[in-house]
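Rest of the complex left out; these chains stay put.
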Amino acid sequence: MFEARLAEGGILKKVLDAIKELLNEASFDCSEAGLQLQAMDNSHVSLVSLNLRAEGFENYRCDRNMSMGMNLASLVKIMKCSANDDVLTIKAQDNADVVTFVFESKNGDRVSDFDMKLMNLDQEHLGIPETDYACVIKMPSNEFAKIVRDLSQFGESIAIACSKQGVKFSSTGDIGTGNIKLAQNSSADSDDKVVVDLQEPVTLTFASRYLNSFAKAAGLSEKVTLSMSPDVPLVVEFKVATSDNDYGYIRYYLAPKIEDEDS
Amino acid sequence: MFEARLAEGGILKKVLDAIKELLNEASFDCSEAGLQLQAMDNSHVSLVSLNLRAEGFENYRCDRNMSMGMNLASLVKIMKCSANDDVLTIKAQDNADVVTFVFESKNGDRVSDFDMKLMNLDQEHLGIPETDYACVIKMPSNEFAKIVRDLSQFGESIAIACSKQGVKFSSTGDIGTGNIKLAQNSSADSDDKVVVDLQEPVTLTFASRYLNSFAKAAGLSEKVTLSMSPDVPLVVEFKVATSDNDYGYIRYYLAPKIEDEDS
């Protein structure tokens, strides 16, 4: 049997916002350690990796490992039926073909349950090697989201250049060229801080639309971390966290565009 | 001559929101007692009954009974031209083919008048028998609106089951099944209170889309009353009221689905 109780059910809404543009369906893998999801996006270009630790849940029980294939559009509809501060319990029998979501309002006067049919999804887990990155940028997630949204208007690619001074995002297209430079500002208010941990300067170019999809996770966390090294995929990481609780993370992997690698 | 002066003109906007999805056009029947409207919706499935008592108006004069047929889309456009706190006067000569709406701003510096052509609408009044219902549910109108909107995502029908414990709304469709249970909570804050007056438990099933249209009246009143008995139409009633004034009510009637009657 699987049963997981989330005191802040709204977290799952935000997780869905972070993946529903990239994935039509996905397998949630349940184990003693927690809930995990790993999948290539619909066009098989980027990789999404979600990890929600068992410790983040108010109660967590998983008798045997199981994989629950879900249609994310259906899951979005179910989550819409909840209030953000509802307590959410996810339940499934072993080998079940149905998962149940139970929402309880804070005062207990409203209790809703939704049964959703599970799907059989083929999946293969990719081993993601631990890498030591040439530069790691930590910045406000809203600013990241605005920058990639703004530059997406200019071109299909966005170059990210990281140096001691800070980070530069650039894009070129029919209209012209845009550059947005963020200074490293360790002295600033911690919320606005941009911090660069640099081994060597790196410039890589990525497809704008995937960066834009990743930025949908900005609701999960005030900070985003971008890790880059030449010739390896960019990692965009958001913590899944509230002021009370650290649930885990969501990470996106995206290979750089080869033609623009040395730009 | 007909002349009715409404200190809170915005009320008529909310009344329109409550009927414009169901009715393209409607006859407003004016008598000494007040303004009334009774009509089957465009698909002739549900019945709308609106009653605005003469006493709710600041001034009300109706020399002889008359019926004013109006295109509701046109009336919506006229109401858009007013501010919510304008004083509204509705005027028509006996046997006129035009009705005039006059809006006055609170300070009197803006006065607008709109003449709208009247329509000849056939109409027959249905006698609605007074019924003693097996159960009467009183609940917050916003909660009712959210529940029927949420469950409409699941299926074309919503079952409403009423018992001593409270009310359960259910719907089933391709995604799965959803149930939303509200406990009777007489002890709660009166605004959130769900109260059930029960002679016998009843479960009836209704078309989601009509419940959804009825819920558009939630702006008129904080409370909605659902009255149900086996084999007779559901009545959904909203008071038309402000903190200062009781104008009357709007009631919707909808027959239960026969195939699901015993579910």
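Chains: A and B, in written order; residue numbering restarts at 1 for each.
The definition used in the following text is that contacts are C-beta pairs under 8 Å (C-beta built on N, C-alpha and C of every residue); 3 or more make two chains touch, one makes a residue touch a chain.
For clarity, every value in this text was computed on a predicted model and none was experimentally measured.
Asks: Please give the number of copies in the complete assembly; 2 of them are in place here.
Replies: The number of copies making up the whole complex is 3.
Going forward, only the chains that are shown with their structure count from here on.
Asks: If chain A and chain B share one sequence, what is the angle of the rotation that overlays their CA atoms, in steps of 5 degrees?
Replies: Going from chain A to chain B via C-alpha fit gives 120 degrees.
Asks: Taking each chain's centre as the mean of its CA atoms, how far is chain A from chain B in angstrom?
Replies: The separation of the two C-alpha centroids amounts to 44 Å.
Asks: Which residues, counting only chain A, touch chain B once they are in their complex?
Replies: 71, 74, 77-78, 80-81, 98, 107-117
Asks: For chain B, which residues count as touching chain A in their complex?
Replies: 143, 150-151, 153-154, 175-183, 185, 188, 192, 194
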